[in-house]
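Structure, as structure tokens:
The other protein chains are all here in position, but one chain of the complex has been omitted.
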Amino acid sequence: MLLFLAALILFGIRAGQLVTLLTKARPEDRTDHINDRIGAFFKVVLGQSGVLRDPIPGIAHFFTFWGFILIQFGLLNLILGAFNGSLPFLGDNRIFAIILDIFVVLVTFSLIVFAIRRGIVRPRQLNSALHGPWDGFIILGLILLVILTLALVEGFEYAASNGAAWTPIGAFLHPLLGRASQQTNIIAYRSFWWLHMITVLGFLIYLPRSKHLHLMATPFNVFFRSYKPKGALPLIENLEEREDYGVSKVEQFTWKQLLDGYACTECGRCNTVCPALNTGKPLYPKEIILGAKEALFVRSGEILGKDSIYNKLGIAGIKADKTPAEKEAHHEPMIGGIISKEALWACTTCMACVEICPVSIEHVPKIVDMRRSLVMEESEFPQEVTSLFNNIERNGNPWEISNDKRAEWAAGLEIPLLAENPEAEVLYWVGCMGSFDRRNQQVATSVAKVLKAANVDFAILGPEETCTGDPARRIGNEYLWQMQAMQNIETLNGYGFNTKPETAKAEDASTENAEKTEAARAVEKLGTGTLTKHRTIITACPHCFNTIKNEYPQLGGDYEVIHHTVFIDNLMEAEKLKLTTGFDKRKLTYHDPCYVGRYNDSYDEPRRVLTVINDKGVTEMGRNRNKSFCCGGGGGRVWMEEKVGQRINQTRVNEALGTEAEVLAAGCPFCITMFEDGIKGVEAEEKMKVEDISEIIARAIEKPVTN
Amino acid sequence: MANTIWVLVELEGGAPVRSSLEVLGKAARLGRAEAIVLGSGAAEVAPTLGEYGAEKVYVHADAAYDQYLTLPAVETVSKLFAEHQPTLLLLPTTYDLRDIAARLSMRNGMGLITDATDLTIGDDGLKVTVPWGGETVVTATLTQQRPGIVLTRPKAFSVEQYAGRTAEIENINTTISAESQTIRVIETVEVKSEGPALEDAAVVVSGGRGLGKAENFHYVEELAEILGGAPGATRAIVDAGWLPYSYQIGQTGKTVKPTLYIAAGISGAIQHLAGMKGSKYIIAINKDEHAPIFANADLGVIGDAVSILPQLSTEIKRRKA
């Protein structure tokens, strides 16, 4: 009895410590969408839908998970049995006994599968830089011991009770255990009963310190997962007044971000899909999560504080360092130590890791939070980025180009500026690439052609448009993003594009002496009848799209924003755009831009468009849809040199070449740049062309030839 | 009355530097040219300056000038100003003469015009041509009767020969004060380099994939050398392994703003333009008339870079000779 109590207290302290640590972290509200949360809990936790995406370990995990739960009931039953009691319904229920034993067998097989994976197959993603392989094996061993002792308990109980305590395994083992005396059987039963208990209790105590902490944390992590738009990075509020910007110390993460660390199963799925890691960069998304957890444990003593009960008991500091040498070994501070700066800068924010993680861990916001600290607190970032920041701030675009020239690409195309046609239904947000980059000006021209062919009443902002700030935000310069965003929101709200004008007005009033833009004044003159009209912003840049749609609402800019590929699909659906089906005869493949696909779940629309226009449809690459492999340009990477490993763009281009398609269809200016560059790099200009979907459509409009 | 134009002649390794001789030639065209030579080699150099237009040479052969020219030179020339009233002190823009001009003008309350590409002295006085900001040319003058200083742009004039002219030589009788020797040269290090560093070069010749193969890059290097510039590259050929990353110009490479940028076989992607758009004059050679680089070029040549580059090198060598 004492043993139980001691074990439970120890477990309680350890678990309590972990929970207390979370309460010391930053707050974050995760109680929205409560019904979805409950649903997800059933599906992901009980249904194991996350791990099942990877079938072999997934099924094995499924069995182990449920086996473990059942064993807990079995355990209770055993304990009660020792006091001559039993669980209601289950206690003497043969069906329960059968199910339990089936799972015991299944778990045993699963353990063998796991052991083979760990010991023989050894997939790279299971490695951890933070601890050796032993943790995994200890756990496997402990589970095995639990199972074995349970089997033996059952066997001897059967023998001791002369078959009264029937269980399938007991009956099966009986002959093997020999014909010992009743006395021996009882002693053996008792000993294995104790052994089973001690193993389970040991497991319980070991649990909070091992990767199997996820057993306890995952259900919570899944329950508390984010229901905000996936593409929205968290806002830093009160930039002007705060003392810190981003995360440099582990306790500056929110509790949910830290819970991620507890919940990580160390399965390494995120490593398998990371474009940076898979091209030789020193970024292991799993180690980012575990690194934060490790950093938390190392600093736990300090974080809990002197006055905490744990410190008083002298047991705080899950991994407290006592000597400088230990500190050294634990790599303080977190950034530049346990988590390398190179890793943080290598991330393309492609979201593949987040997408695949079976337990809803969110890597990207953490990476960006740490970048924020580097940029805004330390002014430390790849040197190439300085001119990007300065240019966005001064010129409203990433280059040394005057923003007055933003509409020059449209000269002679008869595209009205919004200032000239403030009532236009659709605003075409051209973006910096479309406005200034020669290659992407061709895309902009095609988009305009398509809009005209469909008789869309549209306009562009021209010099009133300025960089959305997306690259700045992904790189960690939240301040610059907010400045850009506020400027654009003012312009867009001024023209009446806000779908929630009331909130916008409230914001307006609160910002003191908010100067009215030209636009605002123009609209004032024209009256606000425009507000009632259904007005849409479309853009060919997924990065502009994502930040305007998902992030501008954080600052009071709520808009209907549609990516041009989706808009084209809508136009075709509504038969506003009639195209010769099968016009394009070339074999083509399609690359899902991260910010269209994984960020905003638009996988079908672009494909539908391409399937109508191309008589062969889309020849898919191996990694497509939510498994699409990044072009390498996101997260501000397109503004930095790629000095380590293979080029991400070339890796993807080679995959595209593998389909033997002649055309790589894209829907993002950065993808186009990266792929054209990659194609040059692998000298495949003769074999493959990169085209934006709008360019393919525009050609079909121009030459509506018969088949 | 003839105008008297003074020129302070700089020495390098015991010989007058070319920029000083160029300006001396111009001074002789404007009026009576008088040179000032300071330093341990001054006495030997002085007699040779007549041939370059000087009618008179002030000489002070003191080793103090060899240490650090600025302060002693300002002291001595100021003394000369106290005794004589030339019309103008004409100086080429060099590292040292710039420093000297700034101090001289302040010490003696002189007017000063910089960056001149030409000047005349007529009945209506001094007129100095100063190109300004790319699109403008300013004509300026000095408002005082006292002598002024004009600094000329490098290479604005060429060396002229005044065969048979011999200059009168006057030794300056002075000693350099201690205050003018407060700057000490500890060491001088010559950095052997095959040319200027990419970021500092006044001329950059760059190559791209249009050169066809790595071996052809030497045409770029050769032209850069002849023009006294540095060779550069696009990322495409750095990636292809023709050259190390240090050659890369662009968004994620180096930013250069030379006076002259020659782009050979470069398409003109915005990532490349980001690193060289600020160049004063851009010449592009590309065989594709639609290449984006032409939109940024002052002179665009539609043609084969591999054949034009060596021809250009030959042509420039011929013209320079």
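Brief remarks follow.
Letters A and B mark the chains as written, and numbering starts fresh at 1 in each.
We take it that a residue touches a chain if its C-beta (ideal position, glycine included) is under 8 Å from a C-beta of that chain, and two chains touch if they have at least 3 such contacts.
In the analysis below, contacts and distances are computed from a predicted model.
Here one chain is missing from view; checked against "Cell division protein FtsX", "Electron transfer flavoprotein small subunit", "Spermidine/putrescine transport system permease protein" or "Phosphate ABC transporter ATP-binding protein", UniProt names that protein "Electron transfer flavoprotein small subunit". Within the full complex, the residue among A:Q182, A:Q383 or A:Q646 touching the omitted chain is A:Q383. Which of B:E160, B:E199 or B:E225 touches the hidden chain is settled by the complete complex: it is B:E199. In the complete complex, the hidden chain is touched by one of B:A2, B:A63 or B:V138, namely B:V138. Where chain B meets the chain that is not shown, the touching residues are 68, 70-71, 74, 95, 98-103, 105-107, 109-115, 117, 127, 131-144, 148, 153, 155-156, 182-191, 199-200, 203, 227, 259-260, 278, 281, 283, 285, 289, 294-295, 297-304, 308, 311-312, 314-316, 319-320.
Residues 239-240, 245, 376-379, 381, 383, 386, 389-391, 394-395, 400-403, 479 are the ones on chain A that touch the missing chain.
To be clear about the criterion, only the chains that are shown with their structure count from here on.
Distance between chain A and chain B, defined via averaged C-alpha coordinates, is recorded as 58 Å.
The residues of chain B lying in touch with chain A in their complex are 209, 235-236, 239-240, 245, 251-253, 255, 268-271, 273-274, 277-278, 292, 295.
Residues 384, 387, 399-400, 436-439, 639-641, 643, 647, 673, 677, 680-681 of chain A are the ones that touch chain B when the two sit in their complex.
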